[in-house]
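A single protein chain has been omitted from the complex, and every remaining protein chain is retained in its original position.
== subunit A ==
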Amino acid sequence: MSANRLVFILVTLGLPFAFYTLFVLWPFAQAFIYSLTNWSGFSPNFEFVGLSNYTALLQNATFLKAVRNNLLMAVVIPIVTIALALALATMVTVGGSSTGAVRGLSRSSFYRIVSFFPYTIPAIVIGLVWAQMFDPSSGLINGLLTAVGLDQFRSFAWLGEVSTAMPATMFVIIWGFVGFYMVLFIAAIKGIPAELYDAARVDGAGRLRMTFMVTIPMVRDTIQTAYVYLGILALDAFVYMAALNPSGGPQNSTLTMTQDLFNTAFKKGQFGMASAMGVVLAVMTLLFAAIVFVVIRAIKGKDNR
């Protein structure tokens, strides 16, 4: 290797990588180390306490509640978002007349453009908007419900009741992402060769059958990617909670691991414990992605047989 090339590699790759190591890799590695200590952050010394942070977490009712909330979101949010996005995308692409070639709805670009709007809005602003929409007295939701005669909603606190806080929160996140995945699915469906649809029609398949036999198998990779991304997002969800219920919601019904971690670190100063929470979150994220890959591969294998 020439000296010129060595200098080139060191500058173009070595320099950015050193920078990346300092700000990303090194903190990631440190987190694992800190998670084994009782470091409070403000004293320079700390002791290694083994796995006691982790065993404490297993008995910490608040944290376990947060884990359950995150798991619920990681199951519900991707399924509802993907189902809704796929249904809307199918209507846009093959909802038109079925005489002649399979075709999309006329004037469908309007729907596509509008549905994508939420993706251009920062998550914190989406949360703010919906916190106002759900406001008990001045929000639009209760305004509309009472206007059509449902008086029990006159000052109903959607985000303040244990039974509705979590569904309302999940609705907000779903609202923010359906349009993006709809556009993604539209692109994927358009990539399917039209001959497949024509062949299915010749075989007498109806629309529903075509959706299940042609569309879904052909866009399975996109579904998998969407599921992993949405699941990781649901395991975080910090920014939405900061706008909708910064303190964890009624009886911690919308508390997330990320909120608990943030408070443990920056409000209570328990940096060792917070790092252990970070490790739990990271492990759950990786496990989630692995499970999605395995499940989807299993379904694929069954179909191919």
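Please note the rule applied: a residue touches a chain if its C-beta (ideal position, glycine included) is under 8 Å from a C-beta of that chain, and two chains touch if they have at least 3 such contacts; residues count from 1.
The working rule: contacts and distances are computed from a predicted model.
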item: Chain left out of the displayed complex - its UniProt protein name, from "Carbohydrate ABC transporter membrane protein 2 (CUT1 family)", "Fused response regulator/phosphatase", "Electron transfer flavoprotein subunit alpha" or "Ion-translocating oxidoreductase complex subunit D"; value: "Carbohydrate ABC transporter membrane protein 2 (CUT1 family)"
item: Option from A:Ser43, A:Thr120 or A:Gln152 whose C-beta touches the chain left out; value: A:Thr120
item: Candidates A:Leu140, A:Ala157, A:Ile216 or A:Ile296 - the one touching the absent chain; value: A:Leu140
item: Touching residue (missing chain; options A:Ala56, A:Leu128 or A:Met218); value: A:Leu128
item: Where the missing chain touches subunit A, by residue; value: 1, 4-5, 8-9, 11-13, 15-17, 19-28, 30-31, 34, 41, 87-88, 91-93, 95-105, 108-111, 113-125, 127-133, 137-140, 142-143, 147, 175, 178-179, 190, 194-195, 198, 201-202, 204, 207, 232, 235-236, 238-239, 242-244, 246, 258, 261-262, 265-266, 271, 274-275, 278-279, 281-282, 285-286, 289
